[in-house]
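Shown below is the structure under consideration.
Incomplete set of chains, arranged as in the complex.
By letter and in written order, the chains are A and B; residue numbering begins at 1 in each of them.
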Amino acid sequence: MGLTIGVDIGGTKIAAGVVDEEGKILDTHTVPTPSTPEGIVDAICAAVSEAGKGHRIEAVGIGAAGYVDDKRATVLFAPNIDWRHEPLKDKVEQRVGLPVVVENDANAAAWGEYRFGAGQGHEDVICITLGTGLGGGIIIGNKLRRGRFGVAAEFGHVRVVPDGLLCGCGSQGCWEQYASGRALVRYARQRAQATPENAEVLLGLGDGTPEGIEGKHISEAARAGDLVAVDSFRELARWAGAGLADLASLFDPSAFIVGGGVSDEGELVLDPIRKSFRRWLVGGRHRPHAQVLAAQLGNKAGLVGAADLARQG
Amino acid sequence: MGLTIGVDIGGTKIAAGVVDEEGKILDTHTVPTPSTPEGIVDAICAAVSEAGKGHRIEAVGIGAAGYVDDKRATVLFAPNIDWRHEPLKDKVEQRVGLPVVVENDANAAAWGEYRFGAGQGHEDVICITLGTGLGGGIIIGNKLRRGRFGVAAEFGHVRVVPDGLLCGCGSQGCWEQYASGRALVRYARQRAQATPENAEVLLGLGDGTPEGIEGKHISEAARAGDLVAVDSFRELARWAGAGLADLASLFDPSAFIVGGGVSDEGELVLDPIRKSFRRWLVGGRHRPHAQVLAAQLGNKAGLVGAADLARQG
C-alpha cells in the first residue's frame, strides 16, 4: 500500500497530512475546528480532500481524543466534542470514498513514535504524552494494544492519590492531575503565590501575578534558574517518574517514550523524570531497566501514526 | 504433545503434578520445601520423578515466586528463597532429562485460569491473586504477556498510596499492602483493637486478643455478621476494586479473574469488590464493563498453568 492520510483533530485546528510508507509527510492541509459534531465531519472531509489533491490515497486514519470502540469505527465518548456513539468511520467513509480507521489520538501518537520515532527497534514500548493532560499508548509484541473494548491505555486516569484532586473525568487523584502541562502550571502558580521571592524571573515573564503564569513562562524561567520554575518541573517529574515505575511493574517494556508539549523541554524535564523513575522502580537492583526516551516526532506523531494505522487496515 | 508436569514451589511444600492436555491432573507428588537453593533443586527433581512414574512426560513447567527472566530459564530474584540469577531451568533439565520452562507463579496461575478455568473464551484477561500478597498475570491476544525482561504483571507493587505503608520490596504504598490476605488480617486486628465491642465473635474465635486474629477467623466471623469482620472485608474490597478500576484504565480486558486464598470466600469478597470496581471505574457510563469473575482452579491454578506453559514450549 502506498500513500495514506492521517488526520489529527485538535482543540483549535484539524490537520490532515499525506504520509508515505516511511512515515514522511508529503503534504498537509489545516482547517479550524468547528464547534458542532457535524461541522467537524465536514471539516475532516474538507481537509482530507484538500491535502490529498494530486496524490493517490489509499486510506484515511483519524486520531481523536476520546474512547474509540473496538472496531475503530465509533467514538463512544469524547471529552471536548459532543460525540456520544458517533459513527465517525461510516460518516467519513461515505463522504471521502476511502477506507477509514478511527483511533484514539494518544494511541495514534504512540504508534507513530513506535514506527518512525523513538520506539523503532523496540517490540514492547509504552508511550506517555504529557500535554495539557496525560495520555498514552501501549505496544506489546509489535502491536498496538487497544484493549478488548478499545479503551485501554487511559494512563492519565489511573488513581495515584486516593481522595486526591478532582479530575474532569469525575474521579479523584488521577495521574494527569499531577503529571501534565496543566499540573505544571498549577505547581508554579501555587509556589509563586506562597513564595513570590523565589519566583521573580517567573513572575516577571507574565503579568506579575501568579494567575498570569503560563506554561511557556515556566520553561523559560527554569532555564534562567528561577527556583519556583525549577521546583515546579521537579514536582512534575516526581509524579511522572513514579508513574513510569508503576507502569514498569505492570508492563515491563524495554522503553518508555515521553512525548507531548511538556517533553519539548527535553532534558530539562526528562532528566528529573529518569531520576524519579529510578528512585521508585520496584526491585530495581534485580531487573533490567527500561530506557526512558524523548519522543522524536513532536506534534506530528498522531497524524503520522493515524496514517500508518490506516495503511495497516 | 501429551502429558507434562507442573511444579508449584510454595513456602512449605513443593507439589508436582502430571497434567494432560485438558488441564486435568492425573497424579501428584508433594515434598516439604527445603531451606537452601540446592535443596530446593533436589526436591523439585525428586517430586518430578516421583509424580511422573508410570507416565510418559514430555516437559516440565515450574512456577516460582520471583522475577523470572525473559528466556524463562533463570530466576533473577526470589523474595523468599536465596536465589539471585539462579539458572533453574538448566539445573533441573540436567537432572530430569526433560525440557523445562520456568515461570513466575502468578503468571502460571493466570495462564491456568485462562486455559482451563474462569478465563476460557476470553482473549484479554487480567488475573489477580489475593493470597498472602497480591500477584497477577496478563493475557492479551490469547498470549501470556511477560514483558520485555520477563517481569511484567507485578501488580502487587504498584503504588496506590504515596508515602504509604512500607512493603517488603523496599517501596511504600504498594497495592498488596492494602489488598491481600495480610492486609485483611491487619484491618481486622486494628479494628478489633479500637472497637472490641464490635468484634466479639471475631475475638472469640481466636485467643481473645487482636493479635490472635487470623484469616480464617475473619471469614467465619464475617459469615456470622461480626461487624469488624464484615468491615475488614469491605476495606479490602474497597482497595481491590479501586485497583481493578485502574487496571481497566490501563488494559481494558474483557474479564478480571480474582483468585488466591482470599477469593475462596466467594461472594463474601467478590460482591463488594465488584461494587468498588464499579464505583471507581473511570468513564463507566461510556464504555463496556469488564466482568469480575471468581477463579475456578483454586490453588491448583499455578501447577496446571505451569504444566500447560511447558507443553507450549
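Criterion: contacts are C-beta pairs under 8 Å (C-beta built on N, C-alpha and C of every residue); 3 or more make two chains touch, one makes a residue touch a chain.
All values reported here derive from a predicted model rather than from experimental measurement.
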Report summary line: Expanding from the 2 chains in view to the entire complex of this file gives a copy total of 4
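The rule we apply is simple: only the chains that are shown with their structure count from here on.
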**Report entry** Computed distance of Cα centres, chain B from chain A, in Å
**Finding:** 34
Query raised in the report: Along chain A, where are the residues that touch chain B in the complex?
Result: 67, 76-77, 84, 122-124, 138, 140-141, 143, 145-155, 157-162, 169-171, 174, 242, 245-247, 249-254, 280, 282-283, 286-288, 290
